[in-house]
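A single protein chain has been omitted from the complex, and every remaining protein chain is retained in its original position.
We just call them A, B and C in the order they show up, numbering each chain from 1.
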Amino acid sequence: MKKLTNSVSRRTVLKVGGVSAMVLAAPGLSRAQAPTVKIGLLQPMTGGFAGDGDLARIGAEYAIKEINDAGGIKSLGGAKLELLIGDSRSNAEAGAQATEQLKADGAAIVVGGFASGISMTATQAAARYELPFIIDCAVSDALMTRNLKNVFRFNPSFSMAADVALKNLVTINDASGKAAKTVAIVHEDGLLGSGLAKLMQARLPALGFEVVEAISHPTPARDMSNVVLRLRSLQPDLIIPSHYFNEFVLFARTLQQQRVKPKGGIYALFGGAASSYRFVKEFPEAAEGVMDVNHWGDPKNPTNDKLMQAVQAAGKFYAYNAPINYSVVKVAAQALEFAKSAESGAIIEALQKNEFDSGVMPYGKSKFDATGQNVNALPLNTQVQGGQIKVIYPEQFAQAKPKFPANG
Amino acid sequence: MYSPTIIFEALMNGLMLGAVYALIALGLTLIYGVLHIVNFAHGALLTVAMYLVWLASDRFGLDPYVAILVVTPLMFAIGYCLQRFIIGPASRGSDNGILLATLGLSIVIQNLLLAGFNSDTRTIATDYAFEIVPLGPLLLSLPRVIGLGVSVVTAVLLWAILNRTDIGKAIRAVAKEKLGASLVGINVAHVYAMTFAIGTACLAIAGGLLMPSFYVSPTTGAAFVLVAFTIVVLGGMGSIPGALIGGLLIGVVEAISSLFLGDSLGQIGIFLIFILVLLVKPTGLFGARA
Amino acid sequence: MLKAHNLTKRFSGLLAVDDATIDVAEGSITGLIGPNGAGKTTLFAMIAGFLSPNAGTVTFQNEDITGEKPHLRARRGLARTFQIVQPFAGLDVRDNIAVGAFLHTKDPAEARRLATLTAEKVGLGHELDKLASGLTIAGRKRLELARALATKPKLLLLDEVLAGLNPSEIRDVLPIIRQIREEGVTILMIEHIMQAVMNLCDTVYVLSQGKMIASGEPRLVCTDTAVIEAYLGHGAAARIKAEGAAHA
Partner (left out) sequence: MKKNFEFIAALAFLGVVGIAAIAGLPGNILNLLIFMMIIALTAQGWNVLGGYGGLSSFGHAAFFGTGAYTTTILQTSFGINAWVGLVCGVILGAAVGAMIGFLSFRAGLKGSYFALITLAFAEVLRILANSWDFTGGAAGMMVSINNGFAYLQFSDRRWFLLILIGFVAGGLLLTRWLERSAFGAYLIALRENDQAAQALGVDIFKIKMQAITLSAAITALAGCLYVQNFLFIDANVAYGSWISIEALFAAIVGGAGTMLGPLIGSVLLLGLGEITKSFSGGIAGVDLVVFGIILILCVAFAPNGIRGFVADLWYRRKSRGKAM
């Protein structure tokens, strides 16, 4: 049984390899028909996260157009890139299915994944074919502990981001003369929120903060007024929230309504709405002063502005999905360039061995370690100031000074 | 641990939110009491109502509270048609058939909304959403206070409709004795549809009360409907005072338990109440004898 | 064989059966009659275990079964039919009867063989493969009977098996009931059709407004003043007697 398995899969690999070898051999013969290499973009185009998928597609398409306009993949004879979109339908199972489909449709490499659960099953599906997969923004640490050699992560992991967030918080707080001493954590009871709460409770005390309470709530939440009531009674200097978009909006609005204004303001890590222009435009008052540590494009990179305009032209609100997917496609293209082949093994090797330009992300040179994690990935601190989301930290990317304490 | 003011305020919060829960449950329990069915499409219909309120505000600039006046007859018509032309004929009176037809309907509605509006959440920004009514040391949210008031008025109105009008009498007759009612010339299919319509119209009011401070997405209704089921079961399936008191009770329980236990565990509390009532006293607090 | 003594059942204040006693002798056909709403079916339900009495005892073959569940009584050999026929609509006639036969055998083939035999006994032999929902009223009544018989009862409780049948159908069913008794099954039947009661029963009990008002040989009971008044109203007995005297 086993033997048959191996021989067949090897034959399949050979066949695929053969086809691509033929394609690669072709350019000399038929210049007019430029070969194409397919890049799969796995995103939730439907379901609960459809909005995120949409932004990601805009970013990815922008990158593809840029690359093709600049002459395609040069080491593959100017091969043009074609974007295949796989719809993960916002759930883990469909994510695996869509990855299979991308493979069947001939994707040489897949980027995306978006959420941790979806990325988990999708990368596993890709592993069956040793199909290279670069995760765009899923943060769960567990994703990179599986020894899947086809899987890479472009974005910072949760613990990397948490380190940065805590370090920056201390720096900002120190600069204000330690305005904030007590902290309340308000989090959704899912993967993101619970993980954050646990980590913050473990590490904040050592940094001189007192965690007065960690309040969890379900998603979707019907009501935040009782959570806010508790906060009013606790009077923390700083609130660290972690929710998805809807709950963040509900929370911020309820805070505003109940006149709860913690001195230090709101400091979010991967905040659901804090880095969303939609929130900022729809509820400017509730959003003002909110700080977030999140994936964010380098504001000093001119391409980032162009991306923002492209998003606005499509009638959407800008969020990190666009720049990060623009950049991850760029990385994939560079990997193809290095690999000089559209074959899985070569691409994986190229990803392991080289350094990459990070597109519009503030990662400097991206480099993947043995687990596949980009060691130079870095989240940015943002703050809503005057109805704009401004980068406030680290300094080399900062557009504005932090306003801290936000309500001081 | 908490100051009495905070606890009292949580209590008020619970009462005020519970009133809106009760309004949602009123429709559900009315439909159960007459048609003897659990309407699984109730949550989806609440979502429809909320979208209609949102549309009225977004497209025509209507205030959500004013929109209630427009959306209520609309929802009434939708409810009537659904029961008269889809659920009724499709289920042919079988209990299981109705259960499945309403389940199918809820899936259709929810996903039509998804296809039409995608999954973005919609909110209405109003000037008064953040207003508070200071009551001594308490800060009560204005939309919530309005919610409490309107819910109580609606419940009284519903009671008056059932007890003082011809259709109300027909509804009560059908609820008591379907065969007898049809023998004395009451059109049972019409009465069923009217009941469903009234129950659905209640959702329009609930939608209007929620929108100023809440959001709507295609799955929003689902978050409320399980609570509504609990209230209906707790109050006694089919009992209108039961739904009202059950709603207020659940609101208070939720508020107090989330104050002391956190919101996540508060949810389990609701389900446990639900399970316990079903197991121990399926007729609920005010239900008719089985 | 069956002793139901001093049974009382209250429904939220309403006294449906009030201290009623009934004895069924082994091998007999015993009738239970009474005007509509007298509580006959309630009494039946208590004997079969579907309702538990507020007071009184049910003894079957000298064992107290008052608190026992219906299915355990069925296993003792106490079977009942329902006034409103309740066929298992999704099953064909044979399988309907087999449900009863499974009480004594777990072998599907044997149960279906028994079911076929029972069906033939009640005259359903040619409709074995029909769905139960496709039977006529008379057919369903027979099915109801066959299903109960398939449990091999010692005592059969028949709740108006003749109601709703036309005279010729009744004529067909009467010998079947007699035949069942001849095979050693004791029968207690609720019946409205007096012709059948007079014809079949050894003993008759009369229930009126929850109370047992008379019992005895059918002929005697029918002339009992209390019985006539229960059916026809106060003073009716006297009128009938007077009329009878006038005719004589």
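Definition applied: contacts are C-beta pairs under 8 Å (C-beta built on N, C-alpha and C of every residue); 3 or more make two chains touch, one makes a residue touch a chain.
Please read these numbers as outputs of a predicted model, since none were measured by experiment.
Note that the undisplayed chain, when the full complex is considered, contacts A, B, C. Only one of the listed residues, A:Ala56, A:Met120, A:Ala310 or A:Leu378, touches the absent chain: A:Met120. The missing chain, though absent from the display, is touched by one residue of A:Gly40, A:Gly59, A:Pro132 or A:Gly195; that residue is A:Gly195. Touching the chain that is not shown, out of A:Thr36, A:Gln97 or A:Ser344: A:Gln97 (per the contact rule at the top). Residue C:Ala98 is the one among C:Ala98, C:Leu135 or C:Val227 that touches the chain missing from this view. One chain is missing from the display, and on chain C it is touched by residues 48-50, 69-72, 74-75, 79-82, 86-91, 95, 98-100, 102-103, 106, 108, 111, 147-148, 150-151. By the touch criterion stated above, the residues of chain A touching the omitted chain are 1-2, 4-6, 8-9, 45-47, 50, 87, 89, 91-93, 96-97, 100-101, 103-104, 116-117, 120-121, 124-125, 127-129, 140, 142, 146, 148, 189-195, 218. Seen across the whole complex, the unshown chain contacts chain B at 37-38, 86, 89-92, 94-97, 99-101, 103-108, 110-115, 118-119, 218, 226, 229, 233, 264-265, 267-268, 271-272, 274-275, 278-280, 282.
Following the convention adopted for this analysis, only the chains that are shown with their structure count from here on.
Taken as a contact graph, the chains fit none of the simple arrangements: neither line, ring, star nor complete graph. Here the chain at the heart of the structure, going by C-alpha means, is B. Chain centres here are Cα means. That of chain A falls 76 Å from that of chain C. If each chain is reduced to the centroid of its CA atoms, chain B and chain C end up 48 Å from each other. Work out the mean CA point of chain A and of chain B, and you get 39 Å between them. Across the assembly, chain C contributes no residue in contact with two or more other chains. Residues 46-51, 90, 189, 215-218, 220-223, 225-227, 229-230, 232-233, 245-246, 249-250, 253, 256-259, 282-283 of chain A are the ones touching chain B in the complex.
Here chain B touches chain A in the complex through residues 2-3, 6, 9-10, 13-14, 17, 114, 118-121, 123, 125, 129-130, 132, 139, 141, 144, 213-215, 217, 219-220, 223-224, 227, 254-255, 258-259, 262-264, 267, going by the rule given at the top.
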